[in-house]
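One structure follows; several queries about it will come next.
We show some of the complex, not the whole, and keep each chain where it was.
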Amino acid sequence: MKLITAVIKPFKLEEVREALAEAGVQGMTVTEVKGFGRQKGHTELYRGAEYSVDFIPKTKIEAAVSDELVEVAVEAIVSSAATGSIGDGKVFISDLGQVTRIRTGETGDQAL
Amino acid sequence: MSNFLFKACSPIILLLAAIMPGIAGAQDALDSGDTAWMLTSTALVLFMTIPGLSLFYAGMVKEKNALSVMMQCFTICCLMTVLWVLYLYSLAFSDGSAFIGDLSMAFMSGVGVDSLSGTIPESVFSMFQLTFAIITPALIVGAFAERMKFSAMLWFMAIWVSVVYAPICHWVWGGGWLGEMGVLDFAGGTVVHINAGIAGLVAAIVMGKRRGYPESPMKPSNLVLTMVGAAMLWVGWFGFNAGSELAADGVAGMAMAVTQVATAAGALTWMFAEWKSHGKPSALGLVSGAVAGLVAITPASGFVGPMGALAIGFASGFGCYISVVKIKRTFGYDDSLDAFGVHGIGGIIGAVLTGVFVDAGLGGAGLADGVSMAAQVGKQFVGIVATIVYCGIVSFIILKVLDNVIGLRVSEQDEQEGLDLVLHDEQGYNM
């Protein structure tokens, strides 16, 4: 099993979720994060004090998938999350040793 | 003998007449009680816009636009104030013609410490009226929230209030043709609510929908604040309606009472309608109904009794519910925060029903001599239609011209990022 972690633009969440569901991914966990990278931030001004804010609101999606699903899932994310403009985000893949479903105690692919 | 006595006591009678309100012919003396109430009412109506309406609206928009609507309301408040003392007050309330005042009172000329308007200082009358000229454009903000350029908003409001609000205000309250004809509008159903509602509808249509509307969720970001804003509107509205009597007397008292009753009835009606059709009663529905009730009782407040108010609140709560939940969806325009759906529709319902429940038989103050209920309702329709047509056409022209000259909307990407950051370099919440 693999853990796919994607950092995307927040307003793309719904599209990505649908694309993943279509690809056969049945569950995922979503976190609001702040990203730092090539995309430029913005400036804020409060009574003459100028702050440049480099961090940009992003959404992180984590989905554990069985090995055979990895490729199509990544493909689904990339195609649904892309706008073509800077800051579209990344997809990371890492190994997952074991998964357990708390409710039933099932493990492995069945637990996904 | 009686002649002698009259002469003997006449200085006293004159004295009495001069200093006491309520005695015929004494309208030109200041009454401290009336003045106290009108100072308070002015504060209350200002309180309706800032912070009341600002909060009501800010809670309903997305987090990233919360500050932008508050800033619009606040800036409108400031801008109208300056224009008012420069020329708007004069345009609206100087004699002029049946259609518009003149500039004889521009720069507040003639309004001194001792100038009276009835039993209150003219300065107070003028400020009280100013608060109406503030809230009317501020209401429109609800229709185009989350997508209008701040600069375009400023231009639109400055022009609109000069060429739409001032004349219509003059028609009804400044000695103009609608008032002369006998249209009843105690506190602004026509001048304020229908007017703002129609301008809002036109703006919503001209500007187009928000990006993503109606497919993606447009959830209110902070309904707690919206409820606070609604509560403030309710409380402040006592100044709006009972203040429109311009005195602290029985009519003002009854205006307050019917305001309370219609608001409660409107709120409960919307709540139960939603409960019935959707299965659950919602807080936003409840307060929307309250505002619907407040709007509809506005023109009627000095004329109807408590049972009439109950009926008006009920009608408006239900009518606005249908308008917001059904009609808007059917036609597909994006009146973001339902400025038209609540203020336009509620204002129309109220204006019509004022003509009905003013009838003494229905507990009202009574129709004018020789005017039948049908005739009064007819007059009310004239007022409504005149406002819709004039306001609709002129608002459309202003918006179209501005759109061509400076553009009304922010770019799609800016809308995405949120007006607070894009237009003001600020965030409403940094938590």
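So that you can tell them apart, the chains are marked A and B in the order they are listed, and the count of residues begins at 1 in each.
In this section, a contact is a pair of C-beta atoms (placed from the backbone, for glycine too) under 8 Å apart; a residue touches a chain by one contact, two chains touch by 3 or more.
Not measured: the values here are computed from a predicted model.
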Can you give me the copy-number formula for the whole complex, using the labels shown? A x3, B x3
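Methods note: only the chains that are shown with their structure count from here on.
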Taking the mean of the C-alpha atoms as each chain's centre, how many Å separate subunit A from subunit B? 48
Quick check: in the complex, which residue numbers of subunit B touch subunit A? 216, 416-417, 421, 425-427
Across the complex, what residues on subunit A touch subunit B? 11, 14, 42-46
